[in-house]
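For this depiction, one protein chain was excluded, whereas all remaining protein chains were kept in their positions.
Right, chain A next:
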Amino acid sequence: MSVVAENLRWGVRRKIIVSDVSLSVAPGETLGLIGPNGSGKSSLLRLLAGLRRPASGRVEINGQDIAGVARKALSRHVAFVQQSAATDTNVSVEDVVRLGRTPHRSALAGWSEGDEAAVTDALQRVGMTSRRTQAWQTLSGGERQRVHIARALAQAPQVMFLDEPTNHLDIHHQIEILRMVRDLDLTSVIALHDLNLAAMYCDRIVVLQDGQIHACGTPEEVLTPQLLKDVFRVSAHVDASADAGRPHIRFSAG
């Protein structure tokens, strides 16, 4: 499914956070959202996922304006993975992944074989099958993140939005999660902090600054020393095709 945003604006109490953003994501594409702290990545992601209503502008998913789609219907094909989900409730891994079936079930419907298959498959894809009955509270940060991605997968989405899914993870798990998302057969938009990871795993990158799109294009097109200086205020050297044709950024210590 494609995702198209037109002239999105959003703010809190006169402070403009997302300002006139238009972008489009092709079906199956992995789009990275990068930008300094406070550039509006998370807010834009929530607008795209329909979790917040834009002050003006519109978001179309698969050619349909999401403002006119019921929350539940939207959740059957759009999943959102938040940055670091937390709960005090003593739930098991399986309980959490089962929540992903919520939009597909009516209030009192029983647990169907289709639901069970979706949960089993989702757990398998993130490699958490053996932890199925473990208490969620006892998982490490990386495992929790994987369980949340499994939950999103159990939603059977065609579009997935991820808000900094690699935060607080060690490098192994960062790479593992991004590789997994890239290899999924769905459209995804990922907000990321790590520029090299964005370069490695995103088909295209959108650079946000002060709520506006500063640049948009393939990693090679976008990640230039000049942009890094303008937007992120760092000086860096970029190896144009360090790893499989992807640029690699070396920051200067000075």
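Please note the rule applied: a residue touches a chain if its C-beta (ideal position, glycine included) is under 8 Å from a C-beta of that chain, and two chains touch if they have at least 3 such contacts; residues count from 1.
Rule of thumb we're sticking to: contacts and distances are computed from a predicted model.
**Q** Looking at what's absent rather than what's present, what does UniProt name the missing chain, "Ferritin-like domain-containing protein", "Xanthine dehydrogenase family protein subunit M", "Cytochrome c oxidase subunit 1" or "Probable iron ABC transporter, permease protein"?
**A** "Probable iron ABC transporter, permease protein"
**Q** Quick one: which of A:Glu6, A:Asp20 or A:Asp95 touches the chain that's been left out?
**A** Hidden-chain contact among the options goes to A:Asp95.
**Q** Check the options A:Ile16, A:Leu51 or A:Leu139 and report the residue that touches the missing chain.
**A** A:Leu51
**Q** Write down which of A:Ser43, A:Gln155, A:Ser188 or A:Gln209 is the residue touching the left-out chain.
**A** Answer from the full complex: A:Gln155 touches the omitted chain.
**Q** For review purposes, identify every residue of chain A that touches the missing chain, sorted by number.
**A** 46, 49, 51, 70-76, 79-80, 82, 85-92, 94-96, 98-100, 102-103, 105, 107-108, 111, 133, 135, 155
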